[in-house]
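In this view, the complex is presented without one of its protein chains, the others remaining in place.
Presenting subunit A:
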Amino acid sequence: MAYRADEDYDYLFKVVLIGDSGVGKSNLLSRFTRNEFSLESKSTIGVEFATRSIHVDDKVVKAQIWDTAGQERYRAITSAYYRGAVGALLVYDVTRHVTFENVERWLKELRDHTDMNIVIMLVGNKADLRHLRAVTTEDAKAFAERENTFFMETSALEAMNVENAFTEVLTQIYRVVSRKALDICDDPAALPKGQTINVGSKDDVSAVKKVGCCSA
């Protein structure tokens, strides 16, 4: 059944997609999870999510990616879903400078509601619209460096860098989690620290071998 785990995985990571309305969050998600794109996809009401598994080293990493409504009015609702996220793609539209200006607010929002170890990637989407570009790669890169986030430009339409962006975030989360696991082995006193990476449902310390019902 679709809602029962019929496959095994080693890690389940919750990742959120945030950013202004109309920057292409839902299309990044559908491109990554179903290899689909639609120019006329409807605005997201509330939240939705989809999953996909990838391999990192010899492990199976399942990503549960949450797509949220972009309008400010819905932030009180959508921010509730940040809980337990270990990764975030903060998306702006390279053709609309205002969406880049708002990145700072989104970043604050994210840091207010999530764990400090969350892996964040700044994503400049719609990079295929070269003639309409309003945000330079350099500016965005400089911002990402300053804020200590990863950075990538993507095109959900051309399927450019979408795979890379998600894979990079998931790999980085995996590194953090496995490093944590090592820390715990080295120093039993650091055990509570290991709990800061909260993956999957609210009670889990880590996602190792978690079998949840929404994993398919």
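Convention: contacts are C-beta pairs under 8 Å (C-beta built on N, C-alpha and C of every residue); 3 or more make two chains touch, one makes a residue touch a chain; residues count from 1.
Everything below uses one rule, namely that contacts and distances are computed from a predicted model.
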item: Listed names "DNA replication complex GINS protein PSF3", "Small GTPase from the rab subfamily", "TBC1 domain family member 15" or "pH-response regulator protein palH/RIM21", matching UniProt entry of the absent chain; value: "TBC1 domain family member 15"
item: Of A:V47, A:L129, A:M160 or A:V176, the residue in touch with the unshown chain; value: A:V47
item: Sole contact to the chain not displayed, among A:A69, A:V103 or A:L122; value: A:A69
item: Interface residues of subunit A (partner: the chain not displayed); value: 1-4, 21-22, 40-43, 45-49, 64, 69-74, 76-77, 80, 98, 201, 212-214
